[in-house]
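All protein chains of the complex are present and in place, except for one that has been dropped.
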Amino acid sequence: MLRRALVSPPVLISLIVVLLAATLPLYVSGYVLGLLTIAYYFGVFSMAWDLLFGFANEVNFGPSFLIGLGAYTAGILDNLYQPPIALCIAAGVLASMIGGLVLALPALRVRGPYFGLTTLVAVLMLQNFVVVAASLTGGEIGLTIPDVISIDDKVNYWIALGFMAVSGAILYGLTRSPVGLILQASGQDPVQAGALGFNVTKHKLAAFLVSAFFSGLAGALMAFYLGTASVGTFIDVTVGVQVIIGAVLGGRRTILGAVLGAVFLVALGETLRPLGDLATFIVSAVALIVVLFFPAGLLGMVKGAREAT
Amino acid sequence: MSAPAAKLEVSGLQKRFGGLTAVRDVSFSVHAGEILGLIGPNGSGKSTVMKSILGVERPDAGSVRVDAREVAGWPPHRIAQLGVGMVFQHSRPLHRQTVLENILLGLLPDRLLDLLPRAAANARARAIAERVGLTGVLNRRPATLPFADLRKIEIAKAIARDPQVVLIDEPFAGLTARETASFAKLITEMRDDGRAVLIVDHNVKSMSALVDRVYAMNVGEKIAEGTVAEVMANETVRKVYLGGALTTAARPEAAFADAQTPFLEIENLSVVYDKAQALEGVSLHVHEGEFVAVVGLNGAGKTTLFNAVSGLVPYAGDIRRQGKPLRGRTAAMIAREGIVQSPEGRELFGLMTVGENLDMGGHGLGDKERGERREWLFNLFPILKERQRQTAATLSGGEQQMLTIARALMMKPDLLILDEPTLGLAPVVMEQISKALERLRQTTEITVLLGEQNVTFALPHADRVYVLEHGRIVWEGDPSRFAAEAGAMYL
Amino acid sequence: MLFWQILIDGFAISSLYALGATGFTLIFGVTGVLNLSHGAIMVAAAVAAWAASGNFGAGAYVGAVFGVVVALLLALATYYLIVRRLQLSRAVREEEKEIFILTATLLWGIMIQEAIAYLFTNNAKTVLPIVDGVVTILGVRTPANEIFTAFVCWATIGALWLFVNRTLAGKAVLAASMNPRGVTLLGIELSTVYVGVWAIYGALAGVAGVLLGMFLGVSSYSAGPLTASAFSIVVLGGLGSVSGSLIAAYVVGYLETLTAYLISPAYRAIPALLLLVAVMYVRPRGLLGRR
Partner (left out) sequence: MAPYENAAARSAALRGSLGAASVALMFAIAPSAWADDPAPIKIGVIAEAQAVAGSSIPQAAQIAADEINAKGGVDGRKIEIVSYDNHSSSAESVRAFQRAVNEDHVNAVIGSYISEVVLALEPWASRLKTVFITPGAASDVITQNIAKDYEHNKYTFHGYLTSGALAGLVCDAAKDMLVDGLKMKTAVIMSEDAAWTGPLDAGYEACLPKIGLKVLDHIRFSPDTTDFTPIFNKIEASKPDVIITGVSHVGTQPTVQWKSQQVPIPMFGIASQATNSTFWKDTNGATDSVIYQGVSGPGVAVTPKTLPFVDAFSKKYGNMPSYAGYTAYDDVYIIADAIKRAGSADSGKLVDAMEKTDYVGTIGRVQFLPKGDPHVHGLKTGEGLITGLMLQWQNGKQVNMWPATLANGKLEFPSFVKIASGK
């Protein structure tokens, strides 16, 4: 089925889109590039979230907990000892994956709103920690990261695009692969999955780890792009909300849709910029309308149309 | 059937939920190439037995052996890996995957790093699909398939794991007669492959054609075991399903004033729950003041029928009250206008006192009238008067059932619908309720539509009886003729 | 002295928490909805009261009433525009409705919050207090406003209690929270019950918001934290259990006050969070959780 997935329309289309996107730097301003660079990282955040929600059926309200862990661990390490950037990023990913386990534990015990809250609380705790441990984290005015991957808009853009494309390919492939099937089965009906001989706990844990891996990696990379990390950009609950909205907007359970949603949000937010405060209002309104009237999301609408035939 | 060791062996199985013992000392075994039928009316504990075998429930005592290995208390996936497969009654396929992918799921090993599907698996999946007759729809998505095919997917998934032991829960529920046949064929094939098959269902009849032996349960205990014929002949079984000798007090249909347009008319009623045919072309009527019983095993469609009348489920066909169609009225309206249901699930307000529950029933009445009504009910069900300050949750099952009926009567119903009032009650309690109904029938003009699987309880009150089976009315007539004409199909 | 101070100060703030959480848990208990626009609605009430009493000089009382009315309307809007639509939606599968309602109410809350920020800036505002001055209780100089707050909170909660336990309409609400189907079978329209509950919720949130505005002051940024604190209190007490959240409100309120007095005001929020996490891991049902 993977073979079929590889040549399926969504994949081909996304491939073309990525190739086109790769040529953007040749004719758009650095400002637009910067815009998309961030959008791509958010795309990865949303995809990682969608893996948990759409496939493992776990509603994680704390994606920014994993993201923040990745970004801050990497940033603090660089800030203190300036080891090779790759090392900092690796550390960030590791921290984030440990965070993933911490989140997974309650997830396997409690359901619905309760799990949602534990994840939310995890974010609040991290936020408190960052502010309290200001000497280490820079507190609420943010952490300065001395090194950056590159100071060139184009390079940064290509890195983000490439990273997003690869992550997307991996996550999409994963969900289409045998383990992806098992994960969905476990998420949808644990009893049945168990009766089919699948160790539900094992597969869910794995899903949390994968999700954490990409969230953390994306967070760390983004931190090294901005050369700064602050609660406002990485941890605040509203960041998590943005990630979730992105995924729901693009179409949950589609992985690729998440990217669509994230980019759409950023683009919309941007075009509305001149409206100032109203921009956020309108973006939320649009998102709300999609949630209410097109629950399948942007990509979901297309897919839905196809599946129904 | 003379394999040395049984594939599946259950012995001394015991399971308690809080106070009540759901399963007590159940023992049976299934050999390779054998089909055992596990039957029992609702609440007999058969599904608890099934869950214990699957590892979903952890038995309190006794043992479950698969291929002579003790698996009691193991997690489900390990039991499954040992070769126990399950065909669930409610199919929940992966909606975004094709039929083929759904079957493939059954073929996957429980590994994390299994990223590329094997061609072999693919071929095998197709073979299985071929066998269960899904070849035509391999690349469609479940959402677009009829109910029978969804069930076939479940069977295919089970076969895919090549289990030594197969558990099948109510294989024929929701299937049409023709589909039922093809399913029976699939099941016998499994046996012929040398698997040990355990079918769980309500009664013998549905499976008489294919089982080798039957193990019958009631209220958590074995009541009979043996061949179909033996079990059907068994006295206890007959008593449980048909009751003993009955004295009936039926009034002739002509005796009712509204012979022309009955108070309630149901015509060609059909209900479909996500693709499962719950009711098919059901027609019946109830005259004003009449007491009509609809008997049928759990799952036959009684509750669906009543919920359709109460406006709780969408339906095709007509339901008329005194000639006027009920369609379009909300459930609450129908209830306010006098068609009141005393539901199977009781639906009491657990944390409210008996008194408050009754008041909720009489919310439409003035304070004075409500008071009188309550007094009247208190002398119909004296026990409730003693309990009136107690919260409903603390009542015994029987008291709760009385409260449910009383609460419905508070609404001064023109038609009282009683759904399974005896469910899970001890005989003495049934007796009390039976007495109360008797008095109602004598002292008031009340019209009653009773749904029961316990014939002993239903027939004595009934003026007329309908037998419901797999969503269809299969017999209608005078209660006195029931045992003779309908008994066989009921067992 | 210090003991009395803690006791008195803790009481006022706790009462406020209690009132805020009561409506939130009522809605969850009866309709099964976690309304994440809760904080925004409270803020809206406070800002409305502030604007009416301050800007348009309507006076403290009129302002307060206006605030409550605004909250009530917003609550009904939340129900009709968002919750109801999703509950009836066929496109969303049952098991997904929860996350959809959460997301939708969250977005709705952001909209309200941004609208407030846009119309009235995001500076913190305090509602013109109804009572002024200070009273000395057991040697503690206490703002009359603080006593007033505690009093109104309990009067409101008490009124709610009477309604639910002493009137048939109230009992219907209670019944619906235990068994909606049962209510329908008795000829009571659930939809009517729900509308009523949302209206009550709106009023409660409104009163809480206005009092908060008088006692501590609010800004559009308070919305998120307010929702979070209501959510945590409710979960701590056990989702859907009113008495549970009342207790939880006092636990949290006093925990914070104690921390502020005995350790340091800088860490007042942290012990409550830790307690919450502990409860989540040890007893996910919450203190008095039923489900």
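Per-chain residue numbering starts at 1, and chain names A, B and C are given in the order in which the chains are listed.
Simple rule for what comes next: a residue touches a chain if its C-beta (ideal position, glycine included) is under 8 Å from a C-beta of that chain, and two chains touch if they have at least 3 such contacts.
No experiment lies behind these values; they were computed from the predicted model shown.
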item: Contact set of the excluded chain (shown chains only); value: A, C
item: Option from A:V121, A:V239 or A:L292 whose C-beta touches the chain left out; value: A:V239
item: Selected from A:G99, A:G116, A:G142 or A:G194 as touching the chain missing from the view; value: A:G142
item: Missing-chain contacts mapped onto chain C; value: 5-6, 9, 12-13, 54, 110, 117, 121-129, 132-134, 140-143, 145-146, 216-217, 219, 221-222, 225, 256-257, 260-261, 264-269
item: Chain not shown, touching residues in chain A; value: 29-31, 34-35, 38-39, 42, 131, 134, 138-142, 144-146, 148, 151, 153, 226-228, 230-233, 236-239, 241-242, 265-266, 269-270, 273-274, 276-277, 279-280, 283-284
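Simple rule for what comes next: only the chains that are shown with their structure count from here on.
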item: Where chain A and chain C overlap in contact partners, by chain label; value: B
item: Of B-C and A-B, pair with higher C-beta contact tally; value: A-B
item: For chain A paired with chain C, centre-to-centre distance based on mean C-alpha positions, whole Å; value: 32
item: Computed distance of Cα centres, chain C from chain B, in Å; value: 44
item: Where chain A touches two or more other chains at once, by residue number; value: none
item: Touching two or more other chains - residues of chain C; value: none
item: In the complex with chain C, residue positions of chain A that touch it; value: 53, 59, 105-106, 109-110, 112-114, 116-118, 120-121, 124-125, 128, 132, 237-238, 241, 244-245, 248, 276-278, 280-281, 284-285, 287-288, 291-292, 295-296
item: Contacting residues of chain B [partner chain A, same complex]; value: 54-56, 75-77, 80-81, 84-86, 88, 92, 94, 96-97, 100-101, 104-106, 108, 110-117, 122, 141, 143-144, 157, 161
item: Chain B residues within the chain C interface of the complex; value: 310, 312, 330-333, 335-336, 340-341, 343, 345, 347-352, 356, 359-361, 363-364, 407-408, 411
